[in-house]
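In this view, the complex is presented without one of its protein chains, the others remaining in place.
On to chain A.
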Amino acid sequence: MIENIFNENSASDEVPKKNYDELDEEVITKLRNNEITVDETVKNLEKWYKDELLDYCEKDCPSNDEIFAQYYHQMVHSSSLQDILLKEKNYASKISSFVLRMEQEIGELNQIQQEVMDSKINLLDVETTSDDINQLLAQQYSASNLMRKQYESELEAKKGHQRNEYREWITSQIGNKLMSSSDSTPVGNKASMFPNVCEKPFQLEESFTIYLGSQLKSMHNIRILAADITDLCSPLVNENNELMINGNIQLGVYSSSLCGIVVLVPPGKSQVSANKKIIRNANLSTEFHFDPIDTQLESIQDDLKKINEGSSETSMSTRLKPGDFFITKHSNLSQAHLIFHLVYDDSTTEMNSRHPCILGLRNILKVANSYDCHQLTIPALLKHQMSEEMTMSWCVRRAELVLKCTKGFMIESSSWSGSELSTLQLLLPHDISEELFMTISSMVPNIFRVANPKIL
């Protein structure tokens, strides 16, 4: 039967062969006619080989950060974890109490100054002239500024000192460690996670296990919770000097399972700026691993300038636009290694799946995917606070949009060949009503396919 069906005179499916000899002759002739210059060829080849091949490149030593990363990762994944946490706690409590004292004294000074000023103003035109008041104002300002500067430089010195001491201590410890044992996990391995419970459990939260994909299904966790964004970026120690984090952040900092949080920042400012409370929290203890947050923000500003210098378009302003985001790195906040500061603005256009902020969210997921960020927290309403115009139906519509888009991006991410998100946290404003929370959390199983309970 087969014989009758097969078509005997088939067409060939081969691509016509190039005439390589002719092509080669062409380039050689070009070289001989100086249409291709030797210098150019040499330069390009050399650059190509040196940029791409380990044999040809100028080998540079691993940077200090890389070496420290290795040391620290080994240390933190050993019995020294307790010591490290204790040390960090002691350092942090010194800084935080110092900061508190500074804030208090500056506050007190301001109050006294205010009182003096008030009394002077009351006596205006009686005993004092406006010149007197201006003079006093200048005096007060310089006094309070002096005090702030003094404190700040002291703080900076303290932090610098701590940082050096700490890093030296880690480096010295690793020597002893290497002598005694070698039971450590290499850099890049997953951090062994402690149960991810915070000291202060959130009032409203719910967890789901979901499957994504039509044929091959991948499993992910979704946690929906109502909290203040700063609670997820809380400092190492609280006011009562208690350690607020349980080591997860320390264990994970150089691992390939990072935690990230999306924080919304308003657009339009020429200066790159982050959420003030988060900056304060980050400054409540020494950042041992990365630059202080203010320095990080400055480098971002510099990057932005450089980009604009490089681009010929004049339309590019130095301001960040909605959908752009910048990233800061942290080791001293409770639930985040990476903070994605997403420039957010919904005042101009209707929010839909093509809105710049949604596209920015997609890019965040993409960056998270390429840099092993396994847990990501996103504001599910793209708002950090409730407000008047956020009615029930508005919130439901907005949550549906964000959830559906995120689902789409997560499905898409399986083809990005990075590491997939294992936990997605959906953050709702802390002042959300319980009813609304329930409504939105009940949307999760409708939008995502929730895993069936396993029946054995």
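In the analysis below, contacts are C-beta pairs under 8 Å (C-beta built on N, C-alpha and C of every residue); 3 or more make two chains touch, one makes a residue touch a chain; residues count from 1.
Quick note on the criterion: contacts and distances are computed from a predicted model.
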| item | value |
| --- | --- |
| Protein name (UniProt record) of the chain left out of view, among "CLUMA_CG009868, isoform A", "Vps72/YL1 C-terminal domain-containing protein", "Protein YIPF3" or "Two-component system protein A" | "CLUMA_CG009868, isoform A" |
| Hidden partner chain, touching residue among A:69, A:85, A:106 or A:443 | A:69 |
| Among A:155, A:204, A:327 or A:351, the residue in touch with the chain that has been omitted | A:327 |
| Of A:173, A:296 or A:335, the one touching the omitted chain in the full complex | A:296 |
| Residues of chain A in contact with the chain not shown | 2-3, 5-13, 15, 18, 20-25, 27-28, 30-32, 36, 38, 41-42, 45-46, 48-57, 59-60, 65-66, 69, 73, 186-188, 211, 213-217, 253-256, 258, 296, 299-300, 303-304, 306-307, 316, 321-327, 329, 337-338, 356, 359-360, 363-364, 366-367, 370-373, 412, 414-419, 449, 451-452, 455 |
